[in-house]
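Dropping a structure here in structure tokens format, bear with me for questions.
The other protein chains are all here in position, but one chain of the complex has been omitted.
For reference, chains read A, B and C in written order, and residue numbers begin at 1 within each chain.
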Amino acid sequence: MNPETLARLLIRCPDRPGIVAAVTAFLFRHGANITELDQHSTDPSGGRFFMRLEFQTPGVDLAPAELERAFQREVAAGFAMDWRMSYAARRPRMAILLSAHDHAALELLWRWQRGELRVDIPCVIANHDRLAAAARAFGVPFHHVPQESPEQRAQAEGRMLEIIGERADFIVLARYMRILSADFVARFPSRIINIHHSFLPAFVGADPYRQAYERGVKIIGATAHYVTEQLDQGPIIDQDTARVSHSDEIDDLRRLGRDLERQVLARAVRWHVEERVLVDGNKTIVFS
Amino acid sequence: MNPETLARLLIRCPDRPGIVAAVTAFLFRHGANITELDQHSTDPSGGRFFMRLEFQTPGVDLAPAELERAFQREVAAGFAMDWRMSYAARRPRMAILLSAHDHAALELLWRWQRGELRVDIPCVIANHDRLAAAARAFGVPFHHVPQESPEQRAQAEGRMLEIIGERADFIVLARYMRILSADFVARFPSRIINIHHSFLPAFVGADPYRQAYERGVKIIGATAHYVTEQLDQGPIIDQDTARVSHSDEIDDLRRLGRDLERQVLARAVRWHVEERVLVDGNKTIVFS
Amino acid sequence: MNPETLARLLIRCPDRPGIVAAVTAFLFRHGANITELDQHSTDPSGGRFFMRLEFQTPGVDLAPAELERAFQREVAAGFAMDWRMSYAARRPRMAILLSAHDHAALELLWRWQRGELRVDIPCVIANHDRLAAAARAFGVPFHHVPQESPEQRAQAEGRMLEIIGERADFIVLARYMRILSADFVARFPSRIINIHHSFLPAFVGADPYRQAYERGVKIIGATAHYVTEQLDQGPIIDQDTARVSHSDEIDDLRRLGRDLERQVLARAVRWHVEERVLVDGNKTIVFS
Partner (left out) sequence: MNPETLARLLIRCPDRPGIVAAVTAFLFRHGANITELDQHSTDPSGGRFFMRLEFQTPGVDLAPAELERAFQREVAAGFAMDWRMSYAARRPRMAILLSAHDHAALELLWRWQRGELRVDIPCVIANHDRLAAAARAFGVPFHHVPQESPEQRAQAEGRMLEIIGERADFIVLARYMRILSADFVARFPSRIINIHHSFLPAFVGADPYRQAYERGVKIIGATAHYVTEQLDQGPIIDQDTARVSHSDEIDDLRRLGRDLERQVLARAVRWHVEERVLVDGNKTIVFS
């Protein structure tokens, strides 16, 4: 499978019979070779229908813009589809925001460097400067935007928006320990991924490992989710857990949790990059 | 989703463009409402293509036999498809064979009783009689077919074939500790499921928990697979593992392993019953 | 290791140097052969110390009552120990309470029947009568104590206390869907085990699978905990989780969850029976 000639078609519409036939017949007619197809219906009678296809473009008989116009006219209009096509050759651009803890950001940079994450990274922004040298060693622009107090938020976010500009398609909060303003979040709907260091909805908010320790849980977790205006309430992309015991101190939970956070965030980002995640209200559909 | 009006279509054919479009257009044309669709290609250029669809039949415009004839004529012939349609209202019939250990068989009977396994159970056959009362408490015919020595195998298998007759669609070896003859196996190709108490291909053959203990592994496993002529070499349907430690004796491995065996076998049988497992040479495709 | 001659010593006291030496020297002096030893300190300086030993009694030079008096005098008094010795030959007596869902109760009965749970079961009490035949098939007394409305609670609990009387050492709520009164709970401190069908503290209260479904989590869980006056807030004994996806409906979560509940409850009950669980405030120490 050549990733350079891979295209994706994502569809959401009211469910009714005939959608798959119409979509696949259209693609076949125009020479697209479908290599992956997933669909999900919240309810075959009157529910919402979601579909994701991967296809190879070399045999396609139309230029991308024409293909898209034809799809709208011949298929999408009749089914009231909300849809988009995208091309893997155009890599999504990912901005990374972090604070003092660098394990989640480094994990992404590392996977990116070895080719596991097909993105461009226009900027890494931190409110601490610890990661500066490491980021630069990866050849990635690093920006230090301090934010010591809530009062500095407006200014810091303004500075970050300048840096990000039109340069990023989505943002990853790789242990970014500040709460973004509703305004900032609203600019990137379903395009900011956060890693929260608990199995949500347990332990919302600050210091979840301490909360977990004090509750005496026997498993800890990590959750990757899209950021919405409400703290830690956005659609969950992925979660995972690990066993702990009475002999684990808070610092052990943090150490074990770091490994979970790295794995869960990396998986969620990969799925987002490959456009495997569709948002449905406050839930996600993940065609993994 | 009404299970009584659910049909399934399973397809295997050489991969080439247009299959999904042809199949889904056919079903749409005849009023079938597709509720699940999975496909897999071993290689988009010249590979083998596998597809499984679930659809609801109430709107279908043809009787089953007619629909099948039409499908063969209009779709399957052109793509050289090996295919079958089946109807969930007709429950598959499952024979259970076991020896002295009853946990795997009881797990199946239990799930069957609570409606998790949509099968009929024409017979339970054991070479020990320990399970007789338990099987009968489930209202299932129990047969004791002793087999004390290898010499008795031919006779025992003959007796089992009489009991099974045409009454079973598939057979589950729920810890059946005898090796079936090649002749017996050949009568049920891809229709005998065995649970082996190790993560195959490790610890083939007898007493795998002892083998595992002696090797000093830190995980144990269980494997459900289709039975072929070669011992423990058939296509794997499902596997799972659990952590163990130096403090676990062989009997601990057996106790922990029983839980794995029950889970893995129950999952594999459910997938088989729902026709989610397609065999491809010595591998399986599981559309779970 | 002979379970019939196995004794256990459980200790809790302020931590300070010399405890392990004093305890093990005492047991050695009196001919006890230690076969397991675990200890935990919340903090070596001024923390709480917990210890569990298993030893074989055949070589012990004193009768149990004398050994205990000697231990109090020679060791425990000096370290301000809260302690107890117990003898595995005396099986703890477990009462089971349940409502309409029988999978958790059946799992316990089943493991008990195969010898995995070394308990006596004086009674199974349900507020539905579905399980009556099944319980009796295990040879266990079954009692139906209806409780249709909150108003009937006092009467139902009174009836249950009559049945349980002095006959049970601990109680397992195997999906008992009523909230016990504070009075009832207070009679069995750290001796009522509940299985809650979520990973606590997420999804406290009613219908956690529905809550999980609506939140769109990617893992579900189960939690076994001691019951305290506050609903779902007691010390956690064990938890486990399983992955789910967008395609799992609420009924799928319930089905997958049942398997988790059975495993987690069975593990917690076994640990409790083997006296591996020590309560420390709202947490547990599990010497598994």
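As a working rule, a residue touches a chain if its C-beta (ideal position, glycine included) is under 8 Å from a C-beta of that chain, and two chains touch if they have at least 3 such contacts.
Given the structure is predicted, the values throughout are model-derived calculations rather than measurements.
Asks: Using the document's definition of touch, tell me which of C:Ala21, C:Ala65 or C:Ala206 contacts the absent chain.
Replies: Touching the chain that is not displayed is residue C:Ala21.
Asks: Which candidate, C:Gln56, C:Gln152, C:Gln211 or C:Ser288, sits in contact with the chain we can't see?
Replies: C:Gln56
Asks: By the contact definition given up top, give the residues of chain B that touch the hidden chain.
Replies: Its contact residues with the unshown chain are 40, 199-203, 215-219, 221, 235-241, 245-247, 280, 282-286.
Asks: So which bits of chain A touch the chain we can't see?
Replies: Residue positions of chain A that touch the missing chain: 103, 106, 110, 114, 116, 137, 255, 259, 263.
Asks: On chain C, where is the contact patch with the chain that was removed from view?
Replies: Residues in contact with the chain left out: 1, 17-18, 20-21, 24-25, 27-28, 31-35, 37, 39, 41, 44, 56, 59.
Simple rule for what comes next: only the chains that are shown with their structure count from here on.
Asks: Looking at contacts between chains, which pair has the highest count of C-beta pairs?
Replies: Counting C-beta pairs in contact per chain pair, the top pair is A-C.
Asks: Where the centres are mean C-alpha positions, what is the separation of chain A from chain B, in Å?
Replies: 37
Asks: When the centre of a chain is set as the mean of its C-alpha atoms, what distance in Å lies between chain A and chain C?
Replies: 42
Asks: Which chain B residues touch at least two other chains?
Replies: In chain B, no residue touches at least two other chains, as defined above.
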